[in-house]
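A protein chain is absent from this complex, but the other protein chains hold their places.
And then subunit A:
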Amino acid sequence: MDLCFEDTLKMKITFGTDYGCCFVELGKTRVMAQVSCELVAPKESRPNEGIMFFNIELSPMASPTFEQGRQSELSVKLNRQLERCLRNSKCIDTESLCVVSGEKVWQIRVDVHMLNHDGNLMDAASIAAITALCHFRRPDVGIQGDEVTVYSPEERDPIPLSIYHMPISVSFSFFQQGTYLLVDPCEREERVMDGLLMIAMNKHREICSIQSSGGIMLLKEQVMRCSKIASVKVSEITELISKALENDKKARKAGGRCGFAESMPQERITALKMDETPVEMTEVTDRANDIVQKAEAPSQTVPSPVVPVPGVGQVGQGLQNTWGLEEEDEEEENDNSGEDEEVKETKMEVEQHDKEGSKQGYYISFFNIKRNVHPKTKIQSLSNDSNVMEPQVLIISPSVCFTVIFKA
């Protein structure tokens, strides 16, 4: 079984101004988690334990496939997986959340919102949830006899939750009946995958949850392999989270400004800039030369027996051009533009241009209209001379500008 997985972990964690607010970017997937707490009555079956409540919101903002309000299958799946990952693994000491046994306990509520869906929502959600829980501070409570006083953050410093371990989930996607395995699938990979395996672990190499979904058949060896990869990834991620928490703590202590607005890089000038897409340009000139050399010399064209009316030109015929430009210069100019990386251009020399100028020749160039620099310069030079007729510019399609330049 081939194993190819992403080694580079493009993960970024930032915190909001309030305690318990955390943004996670995993590649292009963006997720926000917010933790809040409230005093409520406990469940009858567990009178001295606090309550943990998890909620994942798939807002239509994240992806056009998400609908507002409807609890889709994906939403149920993610919610249940997060619950099982965080609640069943007992990562938080719920007994410490008890205030008055049987009457008042803290209810910790974690809301995770998907802001952008580019695959692997489960991983991003689990990282965001556990980081937010680590970041959160609950108000301090004082008990004197029967009286319970909840101190506001100004009166007494809020205290953090007691977290035993950090379960992090790692997702694996399978393709072609298990032949290929990808870690951390992006949205396009998710669409074509056969199935998904989610393993949640903590850095002590304890597996907190495993869930396979999709109609795939797994083998025991595949599961073992995935768990090994997961343990490596989880230790990396846990380190990153601890570092992020440390940095935030320092920033807050130093009194610096912290929060989501601060963490967003200033993108004013480059806001409309698109990322450069890498284009394989190493062999373009060689290939272009190959094509040109292998192309056959085009046949001689016979001029049609049409009498030219003044002001109208014909391919292959026309008045002597009086641009004043040397023929060699023009050729060089054309050649240079071919090597220009900015302009994607395929040239086709239809007829060999003779330096004596006795033969008639013409160039036909195909340009990408957006990057077209060529015709303008030509047109400008042409317009200077009234004896020369205008080049006919035919726009065949929006992206191809077909310029026929005449020469005699």
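Methods note: contacts are C-beta pairs under 8 Å (C-beta built on N, C-alpha and C of every residue); 3 or more make two chains touch, one makes a residue touch a chain; residues count from 1.
Operating definition for what follows: contacts and distances are computed from a predicted model.
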- Choosing from "SERTA domain-containing protein", "DNA polymerase delta small subunit", "AP-2 complex subunit sigma" or "Exosome complex component RRP41", the absent chain's UniProt record names it "Exosome complex component RRP41"
- Message: For the chain not shown, which residue from A:T149, A:S213 or A:T285 touches it across the whole complex?
- Response: A:S213
- Where subunit A meets the left-out chain, the residues are 73, 76-77, 79-80, 84, 88-90, 93, 164, 197, 201-202, 204-220, 223-224, 227-228, 231
